[in-house]
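Only one protein chain is missing; all other protein chains are in place.
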Amino acid sequence: MVSLSDYLILSAIIFCIGLVGIFVNRTNIITLLMCVELILVAVNTNFIAFSHFLGNEAGQIFVFFILTVAAAEVAIGLAILTLLFRNKGSINVDVTNSLKG
Amino acid sequence: MENIYLTIALAPLLGAIIAGFFGGMLGRTATHTITILGVLVSTVLALYVFNHHVLEQGAVFNQNLYTWMQIGSLNVSVGFLVDNLTSVMLVVVSFVSLMVHIYTIGYMHDDDGYTKFFSYISLFTFSMFMLVMSNNFMQLFFGWEAVGLVSYLLIGFWHHKESAVEANLKAFLVNRVGDFGFLLGIGLVLAFSGSLDYMEVFSTLDKVVGQSLWGADLITVICLLLFVGAMGKSAQVPLHVWLPGSMEGPTPISALIHAATMVTAGIFMVSRMSPMFELSDVALTVVMVIGAITALFMGLLGIVQNDIKKVVAYSTLSQLGYMTVALGVSAYSVAIFHLMTHAFFKALLFLGAGSVIVAMHHEQDIRKMGGLRKKMPITYWTGLIGTLALIGFPGFAGFYSKDMIIEAVHFSSLPYAGWVYYAVVAGVFITAFYSLRMFFIVFHGESRVDHHTEEHLHESPASITFPLIALAIPSAIIGYLTIDPMLFNGWLDNAITVDAAHKSMAEIGQLFSHHGGALGMISHAVFTVPFWMMVGGIVTAWIFSLYRTQWAAWVQSKFQGINYILESLYGFDRFNEIVFVNGVKKLGNLLWKVSDAGLIDKMVVNGSARLVGFIGSVVRPIQTGYVYHYAFFMIFSLLIILTWALFAGDNPLLQIEF
Partner (left out) sequence: MTFDQILFYVFSFWFIASSLAMIFSRNAAKAVLFLILSFFSAASIWILLEAEFLAITLILVYVGAVMVLFLFVIKMLNIDKSTLRAKFAGYLPLGLIVAAIIIAEMTLVLGGNQFGLDVVAAPARHGADYSNITVLAMQLYTTYVYPFELAAVLLLIAIIAAITLVHRNELNRKKQSIAEQVNVQAKDRVRIVSIASSGKEAK
């Protein structure tokens, strides 16, 4: 039988892969946004696992809302990315260093 | 009585204020009338006070009139202590001041600052009164500083003359050095006695005796510090350098301040502090030796001076040395006696010199004078009386006081008294030499006066000659009249304390009665060494100035080394300039460049800015602008928090037994 802890450990691993992806990647910002999606999916998995094992649907409702917000966030994130590409000419992560101290 | 004392002090002040602020409006005649009236009132009242206290043996008046401040248990007030010593000083100061006021009418006749001058000398008179009448150290110091201030104002009276301005700065600064020691002495008195009032301090002296301050006897230290103040004010070596420079001021003030009154403030102060000085032999020895040095060496300088006022200035320095020597051998009343006689004949000599200067149209070099005897008879005869008094011619005032000083030194048992005795005796010869030299060159011999001036040469007006005559009378007779009562019949007894071990006074008292009193001293004089010293001085002066003047030039060329030393005034001025002035300038430069600019500006002010900049430049690269760096820091911090929450702290989430 798969226990709750297996699901939780799985989601923890995915979460950390997403974290690593954020600061390891040097290529482009799209990858960054995708790693954020990965983190969200891991969290969703966590919620659903708990919801299943504790018999409470509130977890699934919450996943519902997380999906909504994630979609909105992706939309706006890509809009910003488009603007960035328009202004800087590339979406290399290194171009976003205007706030350099 | 207290109103009388107040009037004595305040009448000249009132005159000074009116002359100072309204002098322009009132005009010359009204101004001088008002100020002279003020001083005249003070003089008359001073004579009355003298009569009351000394002749009728009135009680000593010691009262605080106005409490200035009360700090804890310390009470500082304005108060008067009037006893016989004060009365004598009051008479001397007021009389000389009155004579100088009258003299100024003639002397400053052509000057623009006529009313200002009267205001200043009245102000000076007020300050001097406050000084001598004070009953506590604070008021004494107030009077001390006030007379110093007015002296500064008056020396630089002709402020467009650069030499005058330099001289008045020098006077003030050297006085300041003396005042510094004086203040330290007062501070020590306050620290150990807890009060500034004379009587309270004197009554608690037995508490202070025997205590030591950093290894030295406390009372000696206090007395020496107070004497430093006296050295500054009364121009003892090495703080004497200001007095010759003060001759830049008009002659009336040279007479008033730098001969008769201000410079005697130091002598007065030491006499007033006689209970304290008696307790310290070391201090008395120092006083005596410094006085002897001043008396001898300043007299030597008078021989080579060619400015008529400078000769009299060095004479003043020398005589102040004599007074200090008398203080040192515990003959305080002799010192006051000499102070009184000196005030009269030295003021007379200065005013006489001023008369000559006015007649010569402000020419002061004696080599350009000569044979003035025929043209200025009154000045000549009063000058003669003054000179005879100065050199100690038997019968005149100076004879009695100087002789008493020499005898007192002879009987003193302090260390170095022997050497001091030889110094003061030699001083008699030197005094006679320079005085008569000046007298002969100015009044006798062929006239070397420049032709144009000679046509206008005439006796000075009455306003100048009247004070001369008025001062000549006491110069002649006051010694004879007052020596017995003042020195030996207790005029000053209620003011001066003499320790039994210092037996100079007692010895000379015996000598005096042995010789048959004042009259007897005259006839006895021929048997004393000082008399023959004086005669020798007179003869030498006659030889060198009248008989064979070319010998003077020959001696000067033969003894060039000594001549050089004397003419450069023993190098005191050079020494002060090199050591103190340049030293302070260098120190100032050093502090400016190294400490102020280098240390404070560069290191502290700019340095702190640089430090902030440095820290900023170190911290700034942390903000790289890259999101993934920020994310990494966040994750790393999350890891640390997680670890801490799991394993450490008071309530770790995991209880793990290893």
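Brief remarks follow.
By written order: A and B. Residues from 1 in each chain.
Heads up, the rule we're going with is that a residue touches a chain if its C-beta (ideal position, glycine included) is under 8 Å from a C-beta of that chain, and two chains touch if they have at least 3 such contacts.
These figures come from a predicted structure and were not determined experimentally.
Interchain touches from the omitted chain, evaluated on the whole complex, reach A, B. The chain not displayed touches chain A at residues 1-10, 12-21, 23-28, 30-31, 33-35, 37-38, 41, 44-45, 48-49, 51-55, 57-58, 60-61, 63-65, 67-76, 78-83, 85, 90-92. In the full complex, chain B makes contact with the omitted chain through residues 628, 632, 635-636, 638-639, 642-643, 646, 653-654.
Criterion: only the chains that are shown with their structure count from here on.
Chain A and chain B have Cα centroids separated by 96 Å.
Remark: chain B residues 620-629, 631-632, 635 touch chain A in the complex. In the complex of the two chains, the chain A residues touching chain B come out as 19, 22-26, 32, 93-94, 96-101.
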